[in-house]
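Inspection log for the structure reproduced underneath, given as structure tokens.
As you look at this complex, bear in mind that one protein chain is not there, while each of the others sits in place.
Which chain is which? They are A and B, in the order written, and residues in each are numbered from 1.
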Amino acid sequence: MLDDTVFWVLSALAVGSGIMVFRFDSMARATYALLLSLLCVGGLLILLGLDYLGVVIVLMMTIEMAIMGVFMVMYMMNPAGLVPMSMLHNKKGAAALCTGVFLLMALGIVLAPWPPRAGTAEEDPTRALGESLMGPQMLTMMTLGFALFSTIVATVLLATHRGRYDRLGDDLRARRADDPVPGGVGR
Amino acid sequence: MPEAAPLWAALVLPAALCLGAVAAAGFDAVVGGGAGRSGSGVLGTASAPLREGLRLLAQQRRTTPSADVALGRVGLGLVPVAAVLAAAVVPWGFVSVTDPAVGIVWFNAMEVLAWAAVWLAGWGPNSVLSLIGGYRFLAQGLAYELPHMFALTTAGLGAESLRVSDVVGAQQGLWFAVWMPAAFAVYLLSAAAMSYWGPFGYPLGGDAAGGAVAEYSGVDRLLLLGGRWLLLVATAAFSVPLFLGGGQGPLLPGWAWTLLKTAAVLAVLIAARRMLPVLRADRYMEFAWMVLVPLTLLQALFVAVVVLNR
């Protein structure tokens, strides 16, 4: 009974605030509506028995959305939504397409002959996940690690506008790097 | 050893946390030489923060034009609420309000919620200085959070569990603070930093006319300033089960040891604030990224090797 209530409240909040993301004029509100939606997804995961993954989603998405808010405010021309304006294109086509996709998925979900539950969950799913990632799924974990590492490198490369010639001079012989902000590895 | 707390503990917890915050703020006022009035005595000085809080309760709320009231209030309310939710996994003696299997991650998630809430509070009033305060904490918080997270992870690693009661149980005989000194020191530093308090008070700094609280008065101001003390008490209290053996100790019962150790950690933090110079934010951030992150990683590696050879 309690679980049912929690499920319906979290689901309604997740979908409702997901819709509000694209209806708010204020970028800060849109970002935090998305955060609320993802926090509800985290809550639903906890409801499904995945305590660790649910709390990690809460932790990660909070950090992610807080940073996302900065970029939203930085790049959007109307971050506080004080002058409402529409920044959409192809609204009707997209709405039709998305309704179609949703209905198709819903049809599949309702009609598919889902198999019965096979086996029971381990007492501590977190331990099972850890042993799986450090055992049979080690390759997945390593791929994720490399993906994250290359993301860090690629992100810095894309986002910075200064190369080593800007920092160390044309012949790369400058003794002190010429950085706008002193410190770090450039000292 | 872990016991389930009765349901009324959930109601007592916020009150106890507030009591701790008032006591800590009072002690801070006494150590800091009082609120300025001479001849008010120790008791008068110690009760100054409490009186200030009551005064704020009665004060009128300030409004600014074109403010994002909803987001600002969400941010203000979230700071104390996140502190209380974080404190829910802190055991009193050997009993905590809730003892989930992922208590350590939960605690960290709630701290991060409070971190995001400061930006919301700064965004709310549509004012430059308060937004500067919010942005400051967003940037600095990242540098605080990473070493903090690794320090928390190290304690969980030593106990081979993310459940707080298991971490307490793993410290029978030897406290984690003894054989994970780096993680403990980083935890204490980041406990003050994550509650943007003392030398890390830039988000509410005087150089930005109060930063995130610049435009707030009355209850709003009380929520943010009081929430910060709640956060500090909660993080200080959590260092006890993580590194100082929780309620373990001779003679006295568990709850008394928890109380004593929490008070000691808080006293150290408050005294350190009066003895340490204010750190320049960019220097500390560089220190955090370049020294503390590798240091905590090495500490975690050391603990992992010890645990594997146990």
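A few comments on the model shown:
In this text, a contact is a pair of C-beta atoms (placed from the backbone, for glycine too) under 8 Å apart; a residue touches a chain by one contact, two chains touch by 3 or more.
As a convention for this text, contacts and distances are computed from a predicted model.
For the chain that is left out, the UniProt protein name among "NADH-quinone oxidoreductase subunit K", "ABC transporter ATP-binding protein", "Stage V sporulation protein AB" or "cysteine desulfurase" is "NADH-quinone oxidoreductase subunit K".
In the full complex, the chain left out of view touches A.
Hidden from this view is one chain, which touches chain A at 3-4, 7, 11, 14-15, 18-19, 21-22, 30-31, 34, 37-38, 41, 44-45, 47-50, 53, 56-57, 60-61, 64, 67-68, 71-72, 75-76, 87-91, 93-95, 97-99, 101-102, 105-106, 109-110, 114-115, 117-122, 125, 128-129, 131-133, 137, 140, 144, 147-148, 151-152, 154-159, 161.
Just so it is clear, only the chains that are shown with their structure count from here on.
Computed from the mean C-alpha positions, the centre of chain A lies at a distance of 27 Å from the centre of chain B. Across the complex, chain B meets chain A through its residues 66, 68, 70-71, 74, 100-102, 105-106, 108-109, 112-113, 115-116, 119-120, 123, 126, 135, 138, 142, 145, 162, 282-283, 286, 289-290. Remark: chain A residues 26, 28-29, 32, 35, 51-52, 55-56, 58-59, 62-63, 65-67, 69-70, 80, 82, 124, 126, 181, 183-185 touch chain B in the complex.
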